[in-house]
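Below are the structure tokens for one structure; questions will follow.
Apart from one protein chain that is not included, each protein chain of the complex appears where it belongs.
Note that the chains are named A, B and C in the order they appear, and that numbering of residues resets to 1 at the start of each chain.
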Amino acid sequence: MPTYALSTSSVATPLVGVWLIGARGSVATTAIAGCAAVAAGLHPPVGMVTETPPFADCGLPTLSSLVFGGHDTANCPLPKRAEELAAGGVLPYGLPSAVHTELAAADTEIRPGGPLPGDTRTDEQLIDTFASDLRDFIRRRGLSRLVVINVASTEPVGVGGGGGSGAASAGERAASSAEAAGDGTGSAEALGGVDGSFGGAAASVRALADSARGPAASGGGARLPASSLYAAAALRAGCPYVNFTPSTGLHHPLLTEAALASGLPYAGRDGKTGQTLLRSVLGPMFAQRALAVRAWSGTNLLGGGDGAALADPAAAAAKNAGKERVLADTLGAAPEGEVHIDDVPSLGGWKTAWDHIAFDGFLGTRMVLQTTWQGCDSSLAAPLILDLARLTSRAHERGLSGPLPELAFYFKDPDDGASAALAEQYGALLALADQLRDAR
Amino acid sequence: MPTYALSTSSVATPLVGVWLIGARGSVATTAIAGCAAVAAGLHPPVGMVTETPPFADCGLPTLSSLVFGGHDTANCPLPKRAEELAAGGVLPYGLPSAVHTELAAADTEIRPGGPLPGDTRTDEQLIDTFASDLRDFIRRRGLSRLVVINVASTEPVGVGGGGGSGAASAGERAASSAEAAGDGTGSAEALGGVDGSFGGAAASVRALADSARGPAASGGGARLPASSLYAAAALRAGCPYVNFTPSTGLHHPLLTEAALASGLPYAGRDGKTGQTLLRSVLGPMFAQRALAVRAWSGTNLLGGGDGAALADPAAAAAKNAGKERVLADTLGAAPEGEVHIDDVPSLGGWKTAWDHIAFDGFLGTRMVLQTTWQGCDSSLAAPLILDLARLTSRAHERGLSGPLPELAFYFKDPDDGASAALAEQYGALLALADQLRDAR
Amino acid sequence: MPTYALSTSSVATPLVGVWLIGARGSVATTAIAGCAAVAAGLHPPVGMVTETPPFADCGLPTLSSLVFGGHDTANCPLPKRAEELAAGGVLPYGLPSAVHTELAAADTEIRPGGPLPGDTRTDEQLIDTFASDLRDFIRRRGLSRLVVINVASTEPVGVGGGGGSGAASAGERAASSAEAAGDGTGSAEALGGVDGSFGGAAASVRALADSARGPAASGGGARLPASSLYAAAALRAGCPYVNFTPSTGLHHPLLTEAALASGLPYAGRDGKTGQTLLRSVLGPMFAQRALAVRAWSGTNLLGGGDGAALADPAAAAAKNAGKERVLADTLGAAPEGEVHIDDVPSLGGWKTAWDHIAFDGFLGTRMVLQTTWQGCDSSLAAPLILDLARLTSRAHERGLSGPLPELAFYFKDPDDGASAALAEQYGALLALADQLRDAR
Partner (left out) sequence: MPTYALSTSSVATPLVGVWLIGARGSVATTAIAGCAAVAAGLHPPVGMVTETPPFADCGLPTLSSLVFGGHDTANCPLPKRAEELAAGGVLPYGLPSAVHTELAAADTEIRPGGPLPGDTRTDEQLIDTFASDLRDFIRRRGLSRLVVINVASTEPVGVGGGGGSGAASAGERAASSAEAAGDGTGSAEALGGVDGSFGGAAASVRALADSARGPAASGGGARLPASSLYAAAALRAGCPYVNFTPSTGLHHPLLTEAALASGLPYAGRDGKTGQTLLRSVLGPMFAQRALAVRAWSGTNLLGGGDGAALADPAAAAAKNAGKERVLADTLGAAPEGEVHIDDVPSLGGWKTAWDHIAFDGFLGTRMVLQTTWQGCDSSLAAPLILDLARLTSRAHERGLSGPLPELAFYFKDPDDGASAALAEQYGALLALADQLRDAR
């Protein structure tokens, strides 16, 4: 990777690829620009957990060894996107020009996403095309490995769905992504035109399972959500996969077996960057102190592209379920209260989350905690993307496979078996660091 | 303890005494009334950690086996205090009459505190008197053991002090007690008139050390803060000691050796019930996520008796030190920002704490978290008093001695060696529960 | 009115009746208990605008001259309701017993509301029954006049409706009443069972217009919302009418002509006691300073009976319209942003309203104002009820008739011609005071 100040030292380092689904979005742009800026010493690595001491000797790839590419249906060049973000205060003044070279380089590695409306390719063909893009990237850039990360805009509820993406689970995804997720320039808007019919489930599962080991042998015309097409492509190309959004991704019944059989590590889903992050420490606090939470109400004001998708009335019914899972898990039962997600375009790249927690103290005395979180979604998510790329790459290198519940620290809806309490999740993450370190 | 509904079942239970310094204050009154109410099944044990499953088989004394007494310089009878608290919404409507019997019983066990202005007794004499009160209570009520807990109003900075209570540590006490501490009807107001001179430190230490084993052999005229006189009396009477306030208590250089030599368990100090409780979970969250906290500012509005004491300009210099210790400990360095403690009498028994946390995300993007905590001090503190009484009594029974850092979960300024992060403190508390349980 | 301390002085005062629709609800109970308490000097008249100096010589009826009665479909006696409110902290500890006599007296003057499900009476019959109740009250108690005030629970959207209560206006009512309105024990729950058919509109209008002057001459079977039945009864009995709720009341097309022809003063609607009150001063502030409000978002958490009604999904579509009218009026255009009304039963009689206002300063710099209003609905509304009773009674005495836009100060949705800015509304109220005073 031709970073300006690092060309000599990075010569011998094995290059690691980071393939971003939604590569022209705010989160992706911030991650790519920020990686270059931090690697060049222009900024300290604030927000990157993998740059803290416990991860120092874990064998993680260096920031300067990361090479970026991705899929997107949008066309705006990354340097221009970065300028827009700087104008909105999301990126520092002057940064886009300082890392223009790296942004332009990544821009040349972005391939068309899909399917766009009118696209007549079958799911199988799409998966194959995406997987070819991944393999081509690996080959041309001489990558030692490639991690695929979904940061695309949240998929509309009920899109695709195959045999198992029911309304309830889809709703949970949409609701919970008020917090982090990807952003509006990704491929979600392209999902409307999908048509056709899904072939036999058994054949598809086999095809997908096969695809994780090599080129697909079967050609069933699948009807998967776009996020699952990309996930299947990652399996097919032998790439670890991370889902930072609430979209389906690998959580599709047709992919479950293939994922487990792939021998690849994967993690998800739905990055935890604001309201749910807070809840994951406040919930345990109330529980440990035996205080009785009566009602936990929340309102999210989102300015970014996800605002519109998540304010969709169709997502309303499932909102509470998604956002309150961490509460039910940490408090023992879901309290009263609703969660609202409002689209407020004038907030730009910023979001505000207000939580009102009515709780009882001793003898039923009523008390209230309120929190207001004002954050920039891309700035919160981007360093976690870099963390996840490094950790998952290293896990792959170390031979770990299957779901990585040790990464629950990063997600609102982590893999089964993970605690919902942040402190315990952090402990699990440190244990993973030990595991990665021991291998050297 | 002859509680109305429990007389038959509690006959055979060994009685455990709880001796409250500041026994007529809001916290003490709420603890005594609440213990009776919960024991009688009138209210669930909200806020009592020792009533949660992990503590079920630890051998803790039952609530109905607790017998209350204490010292205070005030005279208002407990049933009347309870009526006042109910009128202010601190106790539930109707509770004072429901537990009148228990309140009246405890009231008869309250002995005069001191020293009041004009009191010419030496410290030694005062310690002796207080210790006699404790022994008399044990004997008359047939107690298996007695725990002494300080919930008196915070001592003015620099009071007493002997050889070592310097301005810094005194200031810390005052500052940090914005949160929990005792309340205004305790003995703090009586500390002004102390006079006399303290004898040689060595002799006193010996005297105090001796006193923990039996009647004092030395008669040096000491000059200790009142809170330390009571703490010394506890040692002398062989009682475990808990300091729920920021006052000096056992943290006096003249008592250090005696405390260690006493063979008794003790714990402190300064109960953590609001702003610092929140900080002990939010600080670790920021640290674990590698977010850079730039400024943590806080304002406390206190309506209770402690408001006036803590708003004392003399405490201003040390305010930040006290309140920010948990931040420095959990964040790695103290951020910018001040802490204000305002006396707002019209808030009555309620307090409000506003925290404003300015932090940087990736690439220096500025973000803000604000929290507002509206709580009733007595309702937050009282169940913790019952917890501490039960845990310390059981620790004594089990033969534990010296400081109990495992109780850091309850304190703003815990004993050395304890983490400042609530999750870790909770882990340590659970480990103590295991230790207490194993012994059975 | 036989108030304990005032019997002698009030002998010669003409008695004025206050007839409350929803007379057993929280607002009514608080108004009746509070009137007695203030008249007896037990509490200062906090919250009563008519007790401030500008209204001193306006000829308003004294508090001790007010006599209460009303309609309700509920049966819980007022003294018992008052005990419940005191237990919840809405009424002061001890007040219910202090004003038991007055509560019991008012309780005997409460007549059955309706129609309850299964009631086969025609609208005409119901109006007649209600009007008879009013006349009977006037006669038996020797009242100089009687003001009818609607404080019943908000009617479900679309109930009744006749020829003109379209969805839009009904929605506005429900939405805006998040703030004050009546409460859940009123008659709203009784509206479901209405059946029958409405006769020709022209005939009904004539009938209702007639009814304002005397016994109805026509017998058309009307199909009006309950709130309009009560309003029509007020007209028929010659009583001034005030609608403190967002329900239809006199704002029904079939009543418009009758109201204007009645020669009676009337006012409404939807009491302004929290979020909208704030907006009526903050909106003008932004406008006067030429600051550009981009988005005004709000969330209301309601614990009382109205919470459930207003959280009804059917009301969702109209929520913004109702709550944002004051914004559109004062800002010149409606900003972005939604309003949520959540039912949070555990808040009891309390409500919390959070507003987040994103505005631009010079050159587009983005800024934010947030407000959190924590209030007790009944305590906010009750003194305004007494104000409105006194002002409307005096206006009637002075011969004023038709809508009273000078009372816009009290309402979210005032009569046409009134400003939405509180300061201007206050000016209009003071002008009304002058008008009432001059007449003496």
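Basically, a contact is a pair of C-beta atoms (placed from the backbone, for glycine too) under 8 Å apart; a residue touches a chain by one contact, two chains touch by 3 or more.
What you are looking at is a predicted structure, and each value in this text was computed from that prediction instead of being measured.
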{"item": "Chain not shown: contacting residue from B:Thr256, B:Thr372 or B:Ser401", "value": "B:Thr372"}
{"item": "Identified contact with the non-displayed chain, of C:Val18, C:Ala37, C:Ala106 or C:Ile341", "value": "C:Ala37"}
{"item": "Residue in contact with the excluded chain [from A:Gly94, A:Pro117, A:Gly142 or A:Gly332]", "value": "A:Gly94"}
{"item": "Positions on subunit B where the hidden chain makes contact", "value": "294-295, 297, 299, 301, 336-338, 340, 342, 344-348, 352, 354, 356, 358, 366, 368, 370, 372, 374"}
{"item": "Missing-chain contacts mapped onto subunit A", "value": "86-87, 89, 92-94, 372"}
{"item": "Interface with the unshown chain - residue positions in subunit C", "value": "30, 33-34, 37, 43-49, 51-52, 89-92, 95, 277-278, 281-282, 284-285, 288-292, 360-365, 367-376, 379-380, 382-383, 409, 421-424, 426"}
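In the analysis below, only the chains that are shown with their structure count from here on.
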{"item": "Same or different residue numbers at the subunit A/subunit C copy interface, by half rule", "value": "same"}
{"item": "Contacts with two or more other chains, residues of subunit A listed in rising order", "value": "368, 370, 372, 374"}
